[in-house]
Structures are given as structure tokens and as C-alpha cells.
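All protein chains but one are shown in place.
Let's look at chain A:
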Amino acid sequence: MLSLTPEQLMLAALVIPYIAAVLIPLCWRVPNIREGVTLVAAVALATVVWNLYPHVIDGARPEIVGFSVAPGLDFAFKVEPLGLLFGLVASTLWVVNSVYSIGYMRGNNEPRQTQFYVCFAVALGATIALAFSKNLFTLFIFYELLTLSTYPLVTHKATPDAFKAGRVYLFMLVGTSMVLLLPAIIATWVFAGTLDFTPGGIFADKVSPVLMGGLLVLFIFGIGKAALMPGHFWLPAAMVAPTPVSALLHAVAVVKAGVFTVLKVIVFIFGIETLAEAGTGAWLLWAASFTVLTASIIALRQDNLKKRLAYSTVSQLSYIVLAAAILTPISAIGAAMHIAGHAVAKITLFFAAGSIYTAAHKTEISELNGIGWKMPWTMTAFAVGSLAMIGLPPTAGFFGKWFMLSAASTTQDWLVIAVIVLSTVLNACYFLPIIIRAFFREPEKVVAGHAVGAQYAGHNDDHGEAPWPIVVALTVTASMTVLLFFFPSVPFNLAQLMVAG
């Protein structure tokens, strides 16, 4: 335990990533020290955020108020349970991801590593600040910073494909946030007179049900990071980035920032009850259900492993939106639990994909026959992650679905139940075949004399596990996926506090 006040801890959490972002380029000549900075910052950040947990459980809600941009519109931060949950997930996984990054970036001899680590630190800083934002205005600042700081990571490879993906990424994320989210925020400010996240919402008696429905459309599609269809194209495009980026940013930080914002808006701006009474939010169930199923079907058809994982993410994110859209406290708990559960599981899957790429230079699922015996740690971790995606015990993915189902059965939302059941089947259809391939199929025969050539072409069939930092990282996250099933108290307590207000 650090003997700091909650405010000091909070301030430390907000600035640590930026200090790292300044120090990293100063140490660019000595890669070991440079990566040391990242590791120390990650560990320090996680320590600080974990130290906030007991305070928040005890009812503390520390605040920091900075500049006032307009009367009543402050650049301000406040830690509340949901934000802390997101902060815990992001900061904890940054530690693991940093270890993984070092193995991956060095294993693949990636260029421009200094820039990579700087952008990563800034992105994490933006994520933490977003999680701790006191109002929509502050959140919006860091929402955009998160997009901008991850753009150089998406275009890291500097190939024409990467540039193209970068353009899609920037244009879709900045575009939706500027054209839809910003008007929604301004309208909220004009109609409700505040942008503070307030338990119970700020719209009651101020905004008509019809306008509320309109604003919900603007918010939901404006938050492009939540990847609700048809605003999801940027996510598969972003897969061109190095795998550590896909793993922490495009499976955890960026996309969770999206669904986190959706949850914040529904719970603290609209208010669950206000929106349920207004009755103009029902379309969201359909939109989310559509995305859950359609993304799963598209995922089925992908042969590229990272692309399949990306569409799986699109689908899983909409679970969280769906859970929020049921508009009951239990479903909101389910949504919060799934933020944590999906995070650890999906990062494991991406770690595994990157591990395969580093060791074997393989990217397509059809090339993975028999790879499980060469890379047992990697593929076992992959299997654990897959189980979580399907929602089976003993993994963290179970709780989200459990709470969603129980909420849907109380409100008798048969649509939701049907969607969850169907999508579970689909999840199984696109994850289990990979595991079966990896462990139960013979590797394809290598044509005699071709093996040596294949090695030079990048395909290396004579390989073992990936470098140790990669293996350690994915083993840790896979263990977390299982541990979170047996010890779900941290996310559960925070989720409960969130709903209790």
C-alpha cells in the first residue's frame, strides 16, 4: 500500500504515462533503458491504480479540477467505480503487454521502436484520463487524443497498405466523433446545462423522449470506437499494426474506451431509468443484436487470424452495448464484467496470434495445421481465450453472458436471449476449428527440397515457441482469464457500486 491520498494517487496515474512519453525518446540510444522506462512506468501506473481500489470501495470519489473552459464546463477528473474498473484493466494489461512488446518488436526487428513506445505511452495516458474523466468534455478530449496517438501505431509498417488503413482509421474515428458525437455533446450542454457524469443521468425532465432518441443515435454512432455496425470498418483495417498494438489497443484500450463511453453516456448522461421510461432507446437492442450476429458471420469467413479476431471483437463489443441497452441494473453489471472478461481473453488471443507470427511467420488460419504441438504454450493459451469468447466456464467470458441472460429473462427480452444463444454457437464455430486444426491435424507435407526455400520466403516450419517474453505474457493473461472466473470480486464489486450510484 502506498501512503498517498486518493487525489495524489489519481494525479500520479494521470501523469505517469506522459512522463514516460517524455523520457522514452531521451533514452533512444540505449534500447534496454528505453524499454526499462516503459516497464517501470507500466508497473508504477498499475500499482497506483490498484492502490485507488480500496479507497473507491470505501466510498472515496477523488476529484481534480483543472481549467474552466466555460462557466460550469471544467477540464476535470473524478474516479468512480466504472472508470476505475476500466483503468485497472488497461493499466494491468499494459504491464503484461510491455513485456510482450519487447519480445515482439525485437523478435521481428521492427523499425522505429522509439516512436512506437512513445505513442504507446501517450495512448495509455489518454486511456487512463478518459477513464477518470469527470465530464463528457474532458472525456472527449482524451477520446480524440487516443485516436491521434494510435494513428502512428496503425501506420507503423509504413507500407501503402498501412497508409491506407491509417486513413480509414483516422477518418472514421475522427469523422464519427466530430460529425455525430460533438453535436450530441454540444446539444447536451445546451439542453441539460451540464456535461457532468451524474448518477441517474442529467436528462430527466429536461429533454423530450423524441429528442432523447435522436441524441442516443448521435451518441451511439458518434462513439465510433464502440464499432457498432456500420461504423466498424476501422477496426479490421487497424489490424495492419504490429500485434502488440492490436492486442492492447485494438482489443482493450481503444475499443473498450468506446464501449466504456457508451456505458457512461447511457448510465450517467441519459440515466438507465430515464431512458427506459422514454422508450426511444429500444432500437439500440436491434442495432447491437445485428452487429453481434453479422460480425460473427463475417468472422467465420476470415482466413487471416488477426482479421478473424478483429471481427470477433466487433461482435463482442456489441454484447456490451447490448447489455447496456437492456437498460436494467443487472445488465449494466454484465456489461461492466464483460469489459474486464473480454479484455483479458482477447489480449490473450492476440498475443497468441503475434506469437505464431514471430515464431513461424504465419498469418493465415489455414496454415496452422498441427502448430499446437510446436507451440504448446501459445496454443493452450489460445484455447483458453477461445473458451472465454464462447462464454464457457471456467473462464472470465462466462459472467458477462450470465448476467446478460439473467437480465434479459427478467425483462423477457426474447430477442436478446435468442441473439446470445445464436451468437454463442457462432463463436464456437469460428474458434473451435482453429484449436482443432492446431492440435488434431497433421501439418501439411513440405515438398522435398522446398523446405529450405520456404525458410527464406519467411515461412519457417522448423520452429518452436516464440521468444520467452511473448510466452510469459500470454501465459499470464491466459491465467488471468481463468483466475477472473474463480475470483471475480474486483470487477463485480466495482460494477455493483456503479449501479448503486
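By our rule, a contact is a pair of C-beta atoms (placed from the backbone, for glycine too) under 8 Å apart; a residue touches a chain by one contact, two chains touch by 3 or more; residues count from 1.
The working rule: contacts and distances are computed from a predicted model.
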Legend entry - Among "5'-nucleotidase", "GntR family transcriptional regulator", "Multiple sugar transport system substrate-binding protein" or "NADH dehydrogenase (Quinone)", UniProt-listed name of the chain not shown: "NADH dehydrogenase (Quinone)"
Legend entry - Residue among A:Gly66, A:Pro199, A:Gly279 or A:Pro443 touching the omitted chain: A:Gly66
Inset, instruction - With the full complex in mind, choose from A:Phe86, A:Phe140, A:Phe398 or A:Phe485 the residue touching the hidden chain. - result: A:Phe140
Legend entry - Per the touch definition above, residue among A:Pro62, A:Gly103, A:Gly125 or A:Gly166 touching the missing chain: A:Gly166
Inset, instruction - Provide the residue numbers of chain A that touch the chain removed from this figure. - result: 66-67, 69-70, 75, 137, 140-141, 143-145, 148, 152, 155, 158, 163, 166-167, 170-171, 174-175, 178-179, 182-183, 186-187, 189-190
